[in-house]
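With one protein chain removed, the remaining protein chains of the complex are shown where they sit.
Per-chain numbering from 1; labels A and B assigned in written order.
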Amino acid sequence: MKEIIRQLVETTGPSGYESDVRALVKKMLKGQVDSMKVDALGNLITRKGKKSKDGLTVMLSAHMDEIGIIATHIDDNGFVRFTSVGGVFPRNTAGGRVRFLKTGQVGVIGMESHKNQSSVPGLEKMYIDVGASKRSDVKVSVGDVAAFDRPFEDLGTRLVSKAMDDRIGVAVLMEVMKQLKTTPHEVVGVFSTQEEVGTRGATTAAYGVDPDLGIALDVTLTGDTPNADTMAVSLGNGPAIKVKDGGMISDPRVVAWMEAGAKRARLPYQMEVLTGGTTDARSIQMTRAGVPVGCVSIPCRYVHSPSEMVDYGDVQNSVKLLLALLSKPVQLR
Amino acid sequence: MAIRKKPNWKAPRIGAAELALLETLSNASGVSGNEAAIRRIVQEEINGLADDVVVDAVGNLLVTKKGRGQNLPRVMLAAHMDEVGFMITGDDGDGIFRIETVGGVDERTLAGKPVWVGEKRQPGVIGAKPVHLTTASERSSALTLDALRIDLGPASAKKARVGDWATFATEFTRVGPSLRGKALDDRLGVTTLITLLKHAPANIDLLAAFTVQEEIGLRGARVAGYAMKPDIAIALDCTPAMDLPRWDGSENTQYRSKLDGGPAIYVADGSTLADPRLVTHLQAVGDAYGIPYQLRQPGSGGTDAGAIHKTRDGVPSISVSVPARYLHTPAAIARLDDWKNSLALLHAALTHIDRDLLKGAR
Partner (left out) sequence: MLETKDLLKQMIQVSGLSGHEAPIREVIEPAWKPLTDEMHTSRLGSLHARKHGSGPAPRPSIAIVTHMDAIGLIVKQIDSEGLLHVDQIGGLDPRVLPSQMVMVHTQGGDLPGLLVMPPAHCLPEEDASGAPQLKHLRVDTGLRPTAARRQVRVGDLISFASKPVELDGDLLAGHSLDNRASVAVLTEALRLLGRRKHAWDVWAVATAQEEETLFGATTSGYALRPTLAVVIDVTFAKSPSAPAHRTYDQNKGPTLDWGPNTHPKFHREMEKLAKRLEIPVQEAVYSKSSGTDAILLQVTVEGIPTVVVGIPLRYMHTPVEVVNTKDIERASRLLAEFVSALDETFMDKIRLDKTDEN
C-alpha cells in the first residue's frame, strides 16, 4: 500500500485541477469496481455492490484535490505573483518550491523585505522565482496553477509528504473499494474534487448519488506535538471517529455505529473533536432532504504544509475499520 | 479542436438603443431584495422575444429562448438585477433616518451624497458635520455608518419609514470613452444579457436568468440554477478594475482587472473554480475572432457562478465580467469598448458551443 500512497501523493492535483489524480485512481481501480463515472465537477464516482433488502446506499468520500497556488501576475522583472488555492498558510511557503501544471516549470517562493520578524507577511508580499532573468523568459501566465513540490518519504511507521491531505484518504478509499467482497450495501466510493475550496465537489456528488448514509475519509489534526493546541488525537492511536468539527456535527447514530464496529473488530480508535476545519461530510449532510453522516479521520501532523505526516498503522486500521463496518447491515439508533 | 471564425458572424451592436437601456437601468433603483423596478424594465424589454418567461418565488426573472433543433446544449447566462445600497433602519424624527448598507458598500463613500429613498424615490441627502466644527483628530478617523444619516427634511418625516430601501442618486453619464454611473454592477451584465436574447444563437437553448440578491450572497442564482438545470452556465458580471497607479510608483500587481483590457475571463475567484474547458473555449474564441480579453486575476470575490455550479449534481460554470473601476461606490467607471468586446466575445463563444465541448476531461 505504501507504493500506492507514494504514487498518489507525488501526483499533482490542486483544487479544480484533479485530472491527473483522477486518471491514476481510475487506472488503479480498473476492474476492481462495478462502475465508474465522472460528473460535471470532475468527481470520480465508483460503485460496488447492490443494495439488498437491509442494505443502504453508502457514500464514502475522499477528496483528490490538494492545496496549491495560482498565478495572478507576472511582474516587470519576471517574478510570478500568486494567490492560494485552498488554505495555504503563508508561514509554510517561503523557501518552498512549486511546480506549474501546464508547463512543468519549477519555481521557488521568495518574500519581499520583511522587517517585522514577529509577524508573517501575506501571500501578496511573496513571489515565485522561476529562474528567469527577464519577463519574456517566464512561461507562466495569469491563471496558471501550481502545486507544492516535495517528495514522499517513508520514515518506517510514519509517512511524510505534501498532499497527504487527502491522498491518504484516497488511498484508504481505494483499498476499501478493492478489498470489499461481500456487502449488503451499494457502496459508492466518491473521489471528490474542490474540497479545499469549500467541499464543493462533494456537494454536487452527494446530490447525484443521493445516499442513505455518508462517510467522509479525511485527515485530522493531532495534539501530540510540542506545545500543540489541545486535541485528544495522536498519531498511531488508530483511526479517529469524528464527533464534530468546525462545520459539521456527526450524526450521533453514525458515531455510535462506528464505535461499536471498531470495538467488535478489536481495532484501535480514538474520538475526534476538531475545533476548526471541516470535511466533505458537511456537504453530504445537507444534501437534498438531509443525510446521516460521519467521518473516519486519519490523524495527520503539519496539515497544509509540504510535510504532512501520518502513521502507517492508522492508515491500515482505517481500511480495516471501514471494511468491518460495511460488510454488515447498518442499524442506526 | 481549433475554433475558426464563422465568416458570416457579426457581433451584436451596442448602439444608441443599448446605451439608452443601460442608462435607464443604471438610474433605476433595485437594491438587493427590492429588484421589482429593474425586473419591470427587463420584462418590458424582452417582451415577445422568448419561449418562456417566469418570475420565480424569490423574484428571479427566468427566460428561456430555444434554439433550432432537438437536444441542444442548455446554456444558462446569469446577470444579477440587484445593486448595493441601503435600508432605512431607524427613524430619528424630523425627516432624519438611520441606515444600514445592503451589500458591500464602502462606508467611506457615503458622506455628502444625494440619495433616493423608497418606491417613490423621495430625494434626500447624506450630510456630514461641517468641517469647521470638526477637530483634526476627528477628521483622521473615517466617518462610519453610526455617524451618518439620511436627511429628507422635516416636511418629509412621514415620507419614508423603517424598511424602505435607498440608493445613491447618481445619474448615468458618458465621459469620453467611458460610461459612468451607479449600479453598472451589474446593469451592464443585464443589458448584455437582454442584447444576447435579442440576438440568440440558434445552436443552443439560451436560458437567461436575471437574478436577485447577488450582492448579499448569490442567493437568487442558487434557486435559478436549480430550476433551470443547465448543461453550462456563464455569469455575466462586472469585476473591479483596481488598476490605479500605486502611491510610490511601484508596480501595481494586484489590479484584479484592467480597463481597456477587454472582457475579464475568470479562472478562479473566491466562489468558483471555473471549468477549465470553458476557460479554454473562451480564450480560443477570443483568439480566433480577434476579440481582446484578459484573465481576471485569481483571488477573492464571487459571481452568480459560485452558486450555480454547485446546484444539483453540478454545472460546468464560468464568469465573464466587464472591468469597471470604483464598484460598490456611488459611481463606477467602465469603458464602452470593454463592454462591446464582452458582448462580442460572449456571442461568438455561444455560437461555438456544442455537446462536444464538455466531452474532454475537466
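Keep in mind that, in the parts below, a contact is a pair of C-beta atoms (placed from the backbone, for glycine too) under 8 Å apart; a residue touches a chain by one contact, two chains touch by 3 or more.
Given the structure is predicted, the values throughout are model-derived calculations rather than measurements.
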| item | value |
| --- | --- |
| Neighbouring shown chains of the undisplayed chain, as defined at the top | B |
| Touch with the omitted chain, as defined above, among B:G127, B:G270 or B:P292 | B:G127 |
| Residue, one of B:L19, B:A37, B:V55 or B:A147, that touches the chain absent here | B:A147 |
| Hidden partner chain, residues of subunit B it touches | 92, 95-96, 106, 108-109, 111-114, 122-134, 139-143, 147-149, 151-156, 159, 169-171, 173, 175-180, 240, 242-249, 252, 254, 260, 325-326, 329-331, 333 |
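Keep this in mind: only the chains that are shown with their structure count from here on.
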| item | value |
| --- | --- |
| Centre-to-centre distance between subunit B and subunit A (centres being mean Cα positions), rounded to whole Å | 35 |
| Residues of subunit B defined as touching subunit A within the complex | 251, 253-255, 267-268, 273-274, 276, 279, 295, 297-299, 309-316, 358, 361-362 |
| In the complex with subunit B, residue positions of subunit A that touch it | 15-17, 19, 22-23, 38-43, 70-73, 75-76, 81, 83, 85, 124, 141-143, 194, 197, 200-201, 203-205, 207-208 |
